[in-house]
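What you see is the complex with one protein chain gone and the rest in place.
Chain naming follows the written order as A and B, and within any one chain the residues start at number 1.
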Amino acid sequence: MKNTLYLIISFCLLLTACKKDKHNSSQTINGAGASFPFPVYSRWAYDYHQKTGVKINYQSVGSGAGIAQIKKKTVDFGASDKPLKQAELEKSGLIQFPTVMGGVVPVINVSGIKAGELKLDSTILANIFMGKIKFWDDQEIAKINPELSLPHQEINVVRRSDGSGTTWIFTNYLSKVSSAWKEKVGNGKAVKWPVGIGGKGNEGVAANVKKIEGAVGYVEYAYALQAKLNYIQLRNQDGNYVKPEVVSFQAAAANAKWSEAPGFYMVLTNQPGAKSWPITGATFILLYQKQSNPEVAKNILNFFNWTYTNGDEAALKLHYVPMPDSVVKLIRKKWKTIEDLKGNKIWN
Amino acid sequence: MKKRSPLTRLVIDKIIKSLSIIAAIAGILILLIIIKDIFFKGINAIGFDFFTNNMRPPGVAGGGVKNAIYGTLMITLVSTLIGVPVGMMAGVYLSEYGRNTRFGKIIRFSLNIMMGIPSIIIGIFFFSIMIIPLGHGSGYVGAFALSVIMIPIITKTTEEMLKLTPDSLRESALALGIPKWKMIISILFRSSKSGLLTGILLAVARVSGETAPLIFTARYSQYWPDDLNRETANLTMTIYNYAGQPFDSMVETAWGAALLVMGAVLLLTIISRFIVSHGN
Partner (left out) sequence: MNRRLEKHRIFDNVFKYITIFCALLILVIVLAISIELFLNSLPAIKEFGFSFLWSTDWNPVKEKFGAASSIYGTLVATFIAIIIAVPFSLVIALFLTEIAHPSIATPVGYAIELLAAIPSIIYGMWGVFILAPFMAEHIIPPLQSLFFFLPIFQGKVIGGQGIFTAGVVLAVMILPYLTSIMRDVFNMVSPQLKESAYGVGTTTWEVTRDILIPQGISGIIGGVFLSLGRAIGETMAVTFIIGNSHRFSFEIFREGNTISSTLANEFAEGADNPLFFGVLMELGLILFAITVIMQLLSHFWLKRYGVKT
């Protein structure tokens, strides 16, 4: 008995000894927010850590939590798919910049329908999520999909249970294309959903759609591909049915005038263009303009600088659209406005 | 009393008896089914990499949970180092100094309340009073939250074990001139050793499987926990974060971690049972 006690104590001491080898607290940067870019951020962070030893730790907790946490200062940077307006940024002392763009994709789990086969338009999509269209073989859906044999299967809506920038982008689109949606539900990170079960994070929705027959949900494109979910074709403003893919996201972003957007506030939903994907969005990082810890700020900026120059390949592989060079120039210019408490610039 | 024929009574009795046996079998069956399900889902993840590699992002092969294992061990260790002494001393108070005092009654009342506090409430409490002022997550704060779960378990066990020791032991020790504190530590503790150890092991088993207190405190990290004062990797939060992922590799890791946690907790519970029955 005594011997076992000594063994336990020495084991504990050994563990504590292991802990003390590298005190690198200044090098672990913590960010939290959108689950939209979680795959690309964790990939970038891993590669960056391999290269420089600096640890960027990202918590996928949803845009709502990301905004709340950075405002409450319990993380080093926040991440959100919903861009904050300039007035709100100024009020909180935050600056914001986009990192990547991607598409929000409605995904389905309907027997007999494969990826990219089902066509939907904006009215039908809004009605499905409002619970007005209840079966997959509904007249409206069948009308535009004459070549498909649609089963008489109940539509099971899956949406987000947490406050989400992905939801914000999706409901922004629905509010633009459906006045009924705009009035009844509106545009927000979290809304009063008329129907459906909630999944936590993009991952929760993807997992639920995968499991539940007749399900329809909305996720960031990388999640749709990784989970091997069936995406749809959506009718864009120009009247064309487009598939979600990097080229259609790029088409939507092509005409965006970033230089005229204060605080980089840009919403890419329902953009014109023959090939444009209607539910495109950028995702943003939120940082304080006045940094109390300049070393942390420098590390964050170094990291994202590295991702702009070296991360394009990883981003494209995961089906995100990198920011165009012209925008990166503007972003770096914006970084020059970040200062420490004494007024010294952190980035030059 | 209803008049029933002896045969009816016998038949009813036999039916109930059969139902009892079926229910008992069902109970054991559910346990075995859960263990079997977790085992088969998690066993694919278990391998050399699982224990020797840190986490890797989706798309990069060979990820493991080495950092999370270490993080859970460290957080559990810290919470034990806080919870055990506090719990034992409080138990000693209730048994040796406060058996019939009014203060003792108030403490016992509070103890019962503390036992029932949902672990998520403890988590949001510590988030509110420590994480917000700190400005970052913390493994230490997570350990504090876990110790709040441990303390009532250990206090109760200690009080009960000490109460079971006969007063003759106390009186003879004091009669020999041994100071009270020494009597408690050297004699009472030693005589209830196995019971006390069981309580400790059960409390450790309980907190090592806890998730809710860590969600807002220790949070999640994909890196090696070299600083407990920041977000700290741990097994239960890994399961929580990875379970819902659409990436197959992450779901597999979650199941592997679930199997590991379940196995460790069950093992600790069985060991503590063993100690009781073979009393040291």
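Here is the rule we go by: a residue touches a chain if its C-beta (ideal position, glycine included) is under 8 Å from a C-beta of that chain, and two chains touch if they have at least 3 such contacts.
Every value quoted in this text rests on a predicted model; they were computed, and no experiment measured them.
Checked against the full complex, the candidates A:His49, A:Lys82, A:Lys189 or A:Arg235 give a single residue touching the omitted chain, namely A:Lys189.
Interface note for the absent chain: among B:Phe50, B:Tyr70 or B:Tyr93, the touching residue is B:Tyr93. Taking the complete complex into account, B:Ser119 is the one of B:Asn54, B:Asn67 or B:Ser119 that touches the chain left out.
Touch with the hidden chain on the side of chain A covers residues 32, 61-62, 64-65, 67-69, 71-72, 74, 154, 156, 158, 161-163, 186, 188-193, 195-200, 208, 211-212, 215.
Although one chain is not displayed, chain B still touches it through residues 9-10, 12-13, 16-17, 19-21, 23-24, 26-28, 30-31, 34, 37-38, 41, 85-87, 89-90, 92-94, 96-98, 103-104, 106-107, 110-122, 124-125, 127-129, 132, 148, 151-152, 155, 160, 179-181, 184, 205, 208-212, 215-216, 236, 239-240, 243-244, 254-255, 258, 261-262, 265-266, 269-270, 273.
Here is the rule we go by: only the chains that are shown with their structure count from here on.
Residues 1, 12, 15-16, 18-19, 21-25, 28, 30, 39, 42-43, 45-46, 49, 55, 57, 59-60, 72-76, 199-204, 206-207, 210, 219, 223, 226-227, 229, 317-318 of chain A touch chain B in their complex. Considering their complex, residues 56-60, 70, 73-74, 77, 131-132, 134-137, 193, 219-223, 225-231, 241, 244-247, 280 of chain B touch chain A.
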